[in-house]
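Got a structure for you, questions after.
Only one protein chain is missing; all other protein chains are in place.
All chains are identified by letter, namely A and B, in their written order; residue positions are counted from 1 within each chain.
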Amino acid sequence: MGLFDLARKRSPWLIHYDCGSCNGCDIELLSCLTPLYDVERFGIVNVGDPKQADILVVTGAVNQQNKDVLKNIYDQMPNPKVVVAVGVCACTGGIFRDCYNVVGGIDKIIPVDVYVPGCPARPEQIIDGIKLAIDKLAEKSAA
Amino acid sequence: MTSLVRIILGLIVFPVIGGLIIGIDRKLTARLQGRFGPPILQPFYDVLKLISKQRLAVNEFQVMSVFIYLASSALSLVLFTLRSDLLMIIFVMSIGAVFLVVGALSVKSAYSQVGAQRELMQMLSYEPLLILVIVGMYLVTGSFNIGIIMQRGKPLIEELPLLFLVMIIVLGIKMRKSPFDLSASEHAHQELVRGLLTDYSGAYLAMIEIAHWYDLMLLLGISALFFYPYTVWGIISALALIALEILIDNVTARLTVKWMLGYSYGVGLVLAAINIVIVYFLR
Partner (left out) sequence: MQISLFINILLPVLSALVVYFIRSEKVRNTVVIITALAVMMSSVYIAFGGYNIFASQYLWNVKWDKIVEVADVLLGIYILYIAVSLKNPLLIFLTLLQIVPMFIFENFTGANLEVNNAIYVDHLSVIMNIIVSFIGTLIWIFAINYMKEDEEHKGVHPSRQNRFFFILMIFIGAMNALIFSNSLIWIYFFWEITTLSSFLLIGHDQTDEAKKSATRAIVLNSIGGVAFVAGIISAYYKFGTVDVQSIVSTKASGLMLLPIAFLCFAAFTKSAQIPFQSWLLGAMVAPTPVSALLHSSTMVKAGVYLVLRIAPAFYGSWLAGVVAIFGAFTFLVASFMAIGQSNGKKILAYSTIANLGLIISASSIDSPAAVAAAIMLIIFHAISKALLFLCVGTIEHGIGSRNIEDMRGLINRMPFTAIITTIGLVTMLLPPFGVLLSKWLLIETVAKNPVLVFMIAIGSALTVVYYARWIGVLLSRTSAKDRLKQEKKNFYEQFPLSILAIMAVLVSLFVTVVFNRLIAPAVIEYYSHLGVIAKDAAINTSLGMFNLWPVFAALTLALLGSYIALKESNSGYAMPYTPGETSADYKVIKVMGREDRIPTAKVSNYYFSSIISEKKLTPWFNVIAMALIIVMFGAVIL
């Protein structure tokens, strides 16, 4: 339905989870909400509840302690949903990939739709990535 | 206006206006914070998107509670446009409020539970004030029926100015705006994750949002009633109230349950008492 697709594009709610990040990417991500970048004008809202979110934005590498947590949050999200990995650590494990407790990038645990590299990823890149995610969301729900 | 027109007005037109008002709310909040903010139609996009998501509920009673909440809020607004008994309308609205709490309590998640307890405290804060506003209107006009109240000829605000101030408090508490956003907060502000609304998702959350629009329009309608027969002033006052709420929302921080109870009983009840006593002795 055309109306629902329009609504899905205009109202992407995201939930942000910090896996094992050094917080560099988190700071860049949260600055998107500030007046300088202001993603709310796209309808993006950072809800903290996975049950109400469409986009899961993850920063940081997955390690043995939080892999179940990540899976838990992903499972609680209703369909259709997309996952965005922000920062090199979330994409591949980054600089911490060979550590003893690090599992790797988040795609080892959950399916990822958009990879946003960078250390830290810049806000413009993050917004670009989320925009790609919104398009993917539309594709998924059309399917 | 025939009853059918009124029903359509109450059932369909007014909640749409309510959604627009909430959209303006978000826009205005953003501007106050130096941002652009979402488009005014954003609440409608949100509701449509939520309807199109997979429907996940924790148990059957959540679903039942949401439907009862939506039905009673819609009914109370329709009864308002049909000019029924104001006290009855308030009690019908409270059915929904109670079931919203029951739905949240029926989920074994710590966030829903605490949010529900806080929502009970919020109900405790605004219900006496609302009943007293209605009683004040009765004392001045001699009836609880909206049709008869509207026949008074002079605006109610002349004799009930303090009760109009009490409506500001009631609006703030019912709409969960700072400093009263204890049980659930608006978008992008999280309180207990989403507090009362934590375990609702998809279409059920959309229904709660729509019921919220009905409640908003009902309370604004009661505020506008203070200015009848100057309908223009009524609409202006309703919009001014919204603007005031948005301002207070952005300037204050979230406070505690004890403060909220103390404030609504210490300030709200006292204001209502003074106004009612003055009206009582002037008659």
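Structural remarks
To be clear about the criterion, a contact is a pair of C-beta atoms (placed from the backbone, for glycine too) under 8 Å apart; a residue touches a chain by one contact, two chains touch by 3 or more.
Owing to the predicted nature of the structure, the values given are computational and were not obtained by experimental measurement.
Seen in the complete assembly, the chain not on display touches A, B.
Touch with the chain omitted from the figure is made, among B:87, B:165 or B:255, by B:87. Here the missing chain is touched by one residue of B:68, B:182, B:206 or B:241, and it is B:68.
For the chain left out of this panel, the touching residue among B:28, B:47 or B:132 is B:132. For the chain missing from the display, the contacting residue among B:28, B:116 or B:184 is B:116, taking the whole complex into account.
Panel shows subunit B; residues 54-61, 63-64, 66-68, 70-72, 74-75, 78-79, 84-88, 91-92, 94-95, 98, 101-114, 116-117, 120-121, 123-124, 127-128, 131-132, 135, 138-139, 142-145, 193, 198-199, 201, 203, 269, 273, 276-277, 280 of it touch the chain omitted from the view.
Across the interface with the omitted chain, subunit A contributes residues 49-51, 66, 68-69, 72-73, 76, 78.
What we mean here is this: only the chains that are shown with their structure count from here on.
Within the complex formed with subunit A, the subunit B residues making contact are 26, 30, 33-39, 42, 44-56, 187-188, 190, 193-194, 197-202, 205.
Residue ranges of subunit A in contact with subunit B, taken from their complex: 1, 3-4, 6-8, 10-11, 13, 33, 35, 38, 40-43, 45-49, 51-52, 54, 78-80, 141.
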